[in-house]
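Note that this complex is displayed minus one protein chain, with the remaining chains in position.
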Amino acid sequence: MCLGIPGEIVEILTGPAGGTGGGDAAAGPVQLATVNVAGVRRAINIGLLGEEQVCVGDWVLVHVGFAMAKIDEAEAAATLEMLTGLGQAYTDELTALATSDIS
Amino acid sequence: MTSEPIVDRARPQQDAGFSTEQQVLDRIDRARRRKPVIREERITLAHGAGGRATHTLVEALFVEAFRNPVLEGMHDGATVPAASGRLAFTTDSFVVSPLFFPGGDIGDLAVNGTVNDLAMCGARPLYLSAGFILEEGLPVADLRRIAASMSAAAARAGVHIITGDTKVVQRGRADGCYINTAGIGVIERPVELAASSVRPGDAVIVSGPVGDHGVTVMLARGELDIEADLASDTAALHELVDALLDEAPGVRVLRDATRGGVATVLNEIAEAARVAIVVDEGAVPVRAVVTGACELLGIDPLYVACEGRFVAVVDHAAADAALRALHGHPLGAGAAIVGRVGDEPPGLVLLRTAFGGTRVVDMLVGDPLPRIC
Partner (left out) sequence: MRFVDEYRDADKAQALATQIAALCEPGRQYKFMEVCGGHTHTIYKHGLEDYLPENVTLVHGPGCPVCVIPMGRVDDAIAIAQRPEVIMTSFGDMMRVPGGSASFFDAKAAGADIRMVYSPLDALKVARTNPDRAVVFMAIGFETTAPSTAMTVLRAAAEGLDNFSVFCNHVTILPAIKAILDSPDLRLDGFIGPGHVSTVIGCRPYEFIARDYGKPLVCAGFEPLDILQSVYMILRQLAEGRAEVENQYTRVVPWDGNARALRAIGDVMTLRPYFEWRGLGFISHSALRVRDEYAAFDAERLFEVPGLRVADPKACQCGEVLKGVLKPWECKVFGTACTPETPIGTCMVSSEGACAAYYNFGRFTRRRMTEALSA
């Protein structure tokens, strides 16, 4: 069960409080936000995200109407850098191959 | 009625009574000659019964909207002069829900869709019929809107709606309104457009960004709580087709990419011509917002219906001319060469992914269901 899509938070909404408390996340005000996925907007529930604040401009992973995790932009960049690095190694290798002369 | 007064001497007041009766009868006569007016707010079963209510509906709403001399003849059938050469003839039914959506309504689809079927034959569209199946309870105002859309679309396309029919079914059926059309056009060019003419080496062109209509309608249903700045691409394509056929020789076949999308059209062509079609995923024009909605819902834009796009397969030597011709027309601004026809494996459509791999694009099975998993 996997379809999780990255989306950008464009608005924080807070719904009406419901019920009689009890310590669970849903008894307080409903934590909703509007997420934007390439121009498509949908309200999602951000109640599963941790104690850290979710702000407009944050990117989250959206799965069946819930934000499952905040996307760590630093980690994302690191992954890309690693991938680029591998690519650089490849290009470097090719360049070295092309320019080496062992005659 | 004679002018002989009917007098009852036994009742002297009868003079005044006679005038009253005459006045009443005159009044009725004048009322019957007056323009019909629909007084109801909603369609009722009476509107479908064939009697007075039907006549009023047809005259006050449909004829009023579709004004043309042939229609106003109000015969069972319309008669028009026979064209010489070849006729193109098509039929279509429209059951879209909701009836109104960003970019148009069922009326726009009905006219444009029928015109486009004729255009895909290389025909100049001339006449349409329009049969309506209405749900009891449909607001008359909605029907007026639909008819107005059809009238405007017909005027833009240079066609006339010359005959029609109206039925009403009980509340709960027909989702508001179903429309069936037929269309007649005349083929004035010496052109034979058929999938069987497609051969290996041909170029595959799409006339613009795909998926706008299907995604718009899916979002407009309101069940998925998703908003996007997107409108249906419904449009009459015959002028764009004219531009293409005027300026590019070697057009093998034209198909409009309605239900099932571009992928289905390509599969049909590949199957009919027993060729392979290889599509370059990166070359297929798709709006970012359509991509976003499709990613969110887990559907493939290649399978999503368009209502104002067509696929053209052309001789590769004419591909550039074809593209230029399309780009020269507002409806073809986003046209792109998306692939090539090959000979192996026959009947299959393959996609070279943006990633560099290859995969099969099969005929659509079932309904594009949002993939959640």
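In order of appearance the chains are A and B, and numbering begins at 1 in each one.
The rule is simple: a residue touches a chain if its C-beta (ideal position, glycine included) is under 8 Å from a C-beta of that chain, and two chains touch if they have at least 3 such contacts.
Just so you know, these numbers come straight off a predicted model, no measurement behind them.
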Check the options B:Gly48, B:Gly164, B:Gly292 or B:Gly339 and report the residue that touches the missing chain.
B:Gly292
Contact residues on chain B toward the hidden chain run 223-226, 288, 291-292, 295, 297-298, 344-345, 348, 350, 353-360, 362, 365-366, 369-373
Touching residues of chain A against the unshown chain: what are they?
1-6, 8, 18-20, 24-27, 30, 37-38, 45, 47-50, 59, 61, 63-66, 68-69, 71-73, 75-76, 78-80, 82-84, 86-87, 89-91, 93
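Operating definition for what follows: only the chains that are shown with their structure count from here on.
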State, to the nearest whole Å, the distance from the C-alpha centre of chain A to the C-alpha centre of chain B.
41
Going by the contact rule at the top, pick out the chain A residues touching chain B in the complex.
1-3, 5, 37-43, 62, 64
Mind listing the chain B positions that touch chain A in their complex?
224-230, 288-289, 291-293, 295-296, 298, 371-373
